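Just passing along the structure, written as structure tokens.
Shown here: the complex without one of its protein chains, the others still in place.
For clarity, chains are labelled A, B and C in written order, and residue numbers in each chain start from 1.
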Amino acid sequence: MDAISLWISTALTIFTVSLIFKETPLYRFAEHIFMGTAMGYGIVLAVKATSDIVWTPILNGQVIWIMSIILGLMLFTTFSKKHSWLSRYPTAIVVSTGVTLTMITVIRSSFLSQITSTFLNPIAQPFTGSPELAINNILVIVIVICTLAYFVFSGAGTWQNNRALMLVRKAAIYFMMFAFGAGFAATVVSRIALWVGRTRYLLAPDSLPITAIIVVFTALILVGLEPLQKMWKKA
Amino acid sequence: MIIQGRVVDFLFVAFLFVLTYVLARLTWIPSIRKIAAFDGIKEAVGRAVEMGRPVHMTPGTGSLNANESGPALIAGLATIAYAAELCASMKTPFIISLGSSDAIALTDQLLRQSFMVAGRSPEEYDPSVIRYFPGRDTIGSSLAFTNSVQGLMAREKPAANLMVGPFYGEQIALCEVAAKEGAIQIGGTQSTTQISIFAALTDYHIIGEEIFAAGAYVSKDPTQAKMIAAEDVAKIIAIALISLNALLIMLGLRILPFLQV
Amino acid sequence: MDLTERIEHYGMPALYLLLAIGIAIPILHPIGLPMVVGEDTKTFYALVDSLKPRAIVHYGIDPEIGGFEELRSRMIAIGAHLFAKDARIVFAGFDPNAPEIYKLLINDIGVPKGKEYGVDYVFLGYIPGREIGIASYAKDVHALLSVDYFGTPLQNLPLMNDVKTIRDFSLVISFSSHELPINYIQQVYVPYHARVAVVVIGVMAPALKPYYPDQIVGFLSTPRQGAEYELLLHRPGIGVADFDAQTIAHAILLIFIVAGNLIVLKRRHSKRGA
Partner (left out) sequence: MSNALRRSIPRALTSLIGLLLIVTYFFQLPSSIVDAVNFIPRFSVVIVAVAVGVGAFTLLKYHVSLIRKREPGRWIYSIVMLLSLLLFVIVGLGTGVNSEAFSWIYNALLVPCSATTYAMWCFFIASACFRILRVRGKQAAVLLISAILVMLSNAALGELLWVNFPLIGSWIQTVPMMAVFRALTIGIGLGMILQGIRVLLGRERGYFGGS
């Protein structure tokens, strides 16, 4: 990478990360650059995607694709008070495809196959299986059932007040807390690895001096900006 | 003919459709258990009123027509519409960060409705409360969205931060920045890999499927409660199947093949 | 201000600074903290080590660019090991970031002298379509692609003449930061019973663990396994530095968690006293 882009990207890196200490004009600058480039990139990608999908069929005489563009443009009516209802038509198409496609795939992947993978043998074939496997299988079955029962919403004040059910719900909360703790901690390693990678970039031989200069500059702004502004106001 | 391998799937969907239809016909109205997190929304808005600071809400990023993120986005918007209604009736300012360009029109419509329900005139509704940042649907990653929302929260110092919808890890940044400003936090998502972060970091956690119950929970329409009851029936079927199998498999019988058709 | 208040007040910035410095030190000067090599790493190492010379291996570059850092040390170590075992490697990716990552990776691995592009390794570029892409790749590579990433026709590449379907691979490895390995299992293991090995980031571990060791033959899921692999390979590199950084960072975190709990204890104590 050439020197200019090395300077720019190192500066943007340090300005962005400085938010963990304070929001300064440096972060604001990097933030708006990011916002602008991301939006610009999004526009370029969208123009490319639209022309890739729509252009060739239209040239081949499939005029119906013009409809899709018109429907998309109807979303712009949201900026008008009078005609904003027109945006409901494209939204209807988008929402119903999204919801329905999810619905039909989820039945298998989240419902049926999750149930069938909980079809475990609680005694793990008593003559061949290991006791650990049996304990694990029983635990899985119990936890899945308790957690599912926790999310039964109806029947409040009537049959949900059953002693046993209340106990099940209480157990479910603890099971969930235990799982959430583990799930939270399991992400720690990956998150640290992210910054390790960025540190390796910042401390690479050719960017090390640049990093040092920009870190010092950013630190000065972080510490000195507020006192300076106060002095400015007094004067 | 039903396509091979989809028979059980079809029967199940058909069953749910029939079940909701039948339940809707009944005069019986199920009572729904309290979900603490939704009452937390009231508390959060109340605190914003006290402190005179805005409420920040976001349904995360994703596209309305995408698998999984679409339904979660709609669920998030339902919760946000409810929170916006509370804000409108208490005349407290709020900001909505959107990371989905296709949801802007929908959000706008929902907010107009919220203002009307809250008894405010539609003229008082200012569309600039919707702040859009390029998100997952536009550039394939939520990082630009996250970066901008971090900055927004550091500047506007919200008293409450409501995050319900599809999240992919960025909530850790949003929660921490909001926590630094002392905001009360409520969060929920459909993504199982991300639920733990919300559970650990938020004051009120809308756990997993509870986000889909939002609309039903806050509305006074009895049909909504019946929809929740239909879901409960399906859950009880799942519990029954798992326990039944555990019993039968010990006797050497297998019911698994019937579910794989 | 007493001690607990001071910890609460200055805790965050101190934690950030310590973390940044603690991670920077081993990156500049790897320490080489002691470690035990785990079973999963040994299994994976043996898997690659037992490859016959000239065996063909699919090397799936399937992470997002953000997930690459966590996988980097393992990708380098395994790549270097494959070259050392005289395996022939077909690099390809089902994530759009594959070309960017390939450029960094091939530089990191360092192609040994005498290895020739087209004979000993090829790069097929990004293959779109995710699960569908994997399925057609497994069925017939030549029907799916006619040229490699650099535009060379596949029939001009000696290595590709020995590859027709997924059955020609002795080992299929996917390095990924999302659910693509599951698609490999569905499209490569289930229909063809190819030997699939998977290397993923920690967040994906719970999703893939159930498939190991029944459907997949090798499974690595934490960055420390990169360091372990480097030790087995006698080629200490960034994995060892990463491991040092992780250990230091975890130590700092644990100290701060203890400090946070001390604050809670102290408060509870003083409340009771008052």
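Quick note on the criterion: a contact is a pair of C-beta atoms (placed from the backbone, for glycine too) under 8 Å apart; a residue touches a chain by one contact, two chains touch by 3 or more.
Keep in mind it's a predicted model, so treat the numbers as computed, not measured.
Undergrad: Going by the contact rule already stated, which one of B:T58, B:T138 or B:N161 would touch the omitted chain in the full complex?
TA: B:T138
Undergrad: Considering the whole complex, which of A:I8, A:M166, A:A204 or A:A219 touches the chain not shown?
TA: The single option touching the absent chain is A:I8.
Undergrad: Which of these, B:M57, B:L111 or B:L201, touches the one chain of the complex that we don't see?
TA: With B:M57, B:L111 or B:L201 as choices, the missing chain is touched by B:L201.
Undergrad: Considering the entire assembly, which residues of chain A contact the chain that has been omitted?
TA: Interface residues of chain A facing the absent chain: 1, 4-5, 8-10, 12-13, 16-17, 19-20, 25, 28-50, 53-54, 64-65, 67-69, 71-73, 75-76, 78-79, 85, 88-104, 106-107, 109-111, 114-115, 117-118, 136, 139-140, 143-148, 151, 173-189, 191-192, 194-198, 201.
Undergrad: Which positions on chain B touch the chain that was left off?
TA: Residues in contact with the chain left out: 1-3, 6, 9-10, 13, 16-17, 20, 63-65, 68, 71, 73-79, 81-82, 98, 101-102, 104-106, 109-110, 113, 117, 128, 130-134, 137-138, 141, 143-144, 146-147, 150, 169, 172-173, 175-177, 179, 190, 192, 195, 199-201, 207-209, 211-216, 218-219, 221, 223-224, 227-228, 230-231, 234-235, 238.
Undergrad: Against the chain that's been left off, what residues of chain C make contact? List them.
TA: With respect to the unshown chain, the touching residues of chain C are 11-12, 15-16, 19-20, 33-36, 38, 65-66, 202, 205-206, 209-210, 222, 224, 243, 246-247, 249-254, 256-257, 259-261, 263-264.
As a working rule, only the chains that are shown with their structure count from here on.
Undergrad: By mean C-alpha position, what chain is farthest away from chain B?
TA: Centroid comparison gives C as the farthest chain from chain B.
Undergrad: What is the identifier of the chain with the smallest separation between its Cα mean and the overall Cα mean?
TA: Most central by this criterion: A.
Undergrad: Compute the distance, rounded to whole Å, between the mean C-alpha positions of chain A and chain C.
TA: About 21 Å separates the centre of chain A from that of chain C.
Undergrad: Between chain B and chain C, tell me the centre distance in angstrom, where each centre is the average of that chain's C-alpha atoms.
TA: Between these chains, centre-to-centre, one finds 34 Å.
Undergrad: Could you tell me which residues belong to chain A and also touch two or more other chains?
TA: Residues 183, 186-187.
Undergrad: Of all residues in chain B, which are in touch with two or more distinct other chains?
TA: In chain B, 169, 193 touch at least two other chains.
Undergrad: Note which residues of chain A are touching chain B in the complex, please.
TA: Residues 16, 19, 23, 27-28, 31, 34-35, 38-39, 41-42, 45-46, 75, 77-79, 84, 87-88, 90-91, 94-95, 97-99, 101-108, 111-112, 115-116, 118-123, 141, 144-145, 148-149, 151-158, 160, 176-177, 179-184, 186-187, 191.
Undergrad: Within the complex, which stretch of chain C touches chain A?
TA: Residues 13, 16, 19-20, 23-24, 27-28, 66-70, 72, 201-203, 205-206, 210, 222-223, 238, 242, 245-246, 249-250, 253.
Undergrad: Once bound in the complex, which stretches of chain A touch chain C?
TA: Against chain C, the touching part of chain A is residues 20-21, 117, 183, 186-190, 192-200, 203.
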